[in-house]
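All protein chains but one are shown in place.
Let's look at chain A:
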Amino acid sequence: MTALQDRAGTKATDRTKAKKISPWLVVVAGAIIVVALTYTLPPFRTYQLATVGAYLCVTAGLTVLTGLNGQLSLGHGALMATGAYTLALWQNKFNLLPVGILVAVLVTTAVGAVIGLAAARLRGPYLAGLTLAVAVVVPSITSTFDETFNSDQGLSVMLNPPPESMTNEQWQAWLCWGGALVTVLVLALLTRGRFGRDMKAVRDDETAARLAGISVARTQVAAFVVSAACAGLAGALFAVIAQSVSPGAFPLTLSLFLLMAIVIGGLGRLSGALIGAVLLVALPAVAHEIGEAAGSQRLEGNLALTFFGVVLVVVMLAAPGGLASLRVPFTKSIPFKKKGH
């Protein structure tokens, strides 16, 4: 077919929108599953479920930043610490949890905006270096201002007891998954529209993105701010689960774990963020059990990182797009119905 024939004879194109699962539907289904699980799982597993929910907040934000916008952050553990300490300070003064969570998100968003402004001027290893510095510096601030943050001991978090109709673990799971599902919904709606396209365009070709009318710096800062807000929420939820915060809970390895988790799960996919969040809870738990069986605490400490490294290598070899890119085999056998023109 020649170009001219091609132009003259353009076929009537099916303009119906590509079918995608509604994020609202996913969130409702997720809420039903979580509620069901909290009534069936034993307390420790329910606690782990709550932890997965808290991790999902940060992995979802990070996968949007790194996977869709191409900004590598090694400092999201520090942003979680910001949210956690803000919540602890708020609760110990006012003991009003919903407002405390909101304040934690706002403070972390503000910190993220400052880092994002600097990050928008940096690329590749320089951006990684900046965020790495944040991951190192933020926990050390607790030692510098020990009257406020109580140094390495950290702060306990004042919380009201959960409603009488539910256990503490159920309440934690509902709270964390409430936050996680809202995060996923907001991110899904954001990334499906113009903001999502702008982020991908900036990731793929900055020059072409500029010429398409996109402010690259504004898009990058916005992506960092959104991602920081998610990390702040995750940090606040962790403070609630642990009922304490300390710098030891947010080491540099946490930031590395977060990054590895989203890569293993599938960069840029919210389903990949969920897989990553599950791995963040499951792999250290397996390492803990192996360490206990071997009777070595040192082994337990290093085993989780080893596990992540091995899983990362294996997944990258088998599925470079991450676990979320894998398709269940039986879906291929479903016949594809062609729409008539």
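Some observations on this one:
Convention: a contact is a pair of C-beta atoms (placed from the backbone, for glycine too) under 8 Å apart; a residue touches a chain by one contact, two chains touch by 3 or more; residues count from 1.
Quick note on the criterion: contacts and distances are computed from a predicted model.
Chosen from "NADH-ubiquinone oxidoreductase chain L", "Response regulator", "ABC transporter ATP-binding protein" or "Heme exporter protein B", the protein name that UniProt gives for the omitted chain reads "ABC transporter ATP-binding protein". Per the touch definition above, the residue from A:Ile214, A:Leu233, A:Ala287 or A:Leu303 contacting the chain not shown is A:Ile214.
Of the options A:Arg45, A:Arg197 or A:His288, the residue whose C-beta touches the omitted chain is A:Arg197. By the touch rule set out above, chain A reaches the unshown chain at residues 2-4, 6-7, 10-11, 13, 15, 18, 194, 197-198, 200-201, 203-205, 207-216, 268.
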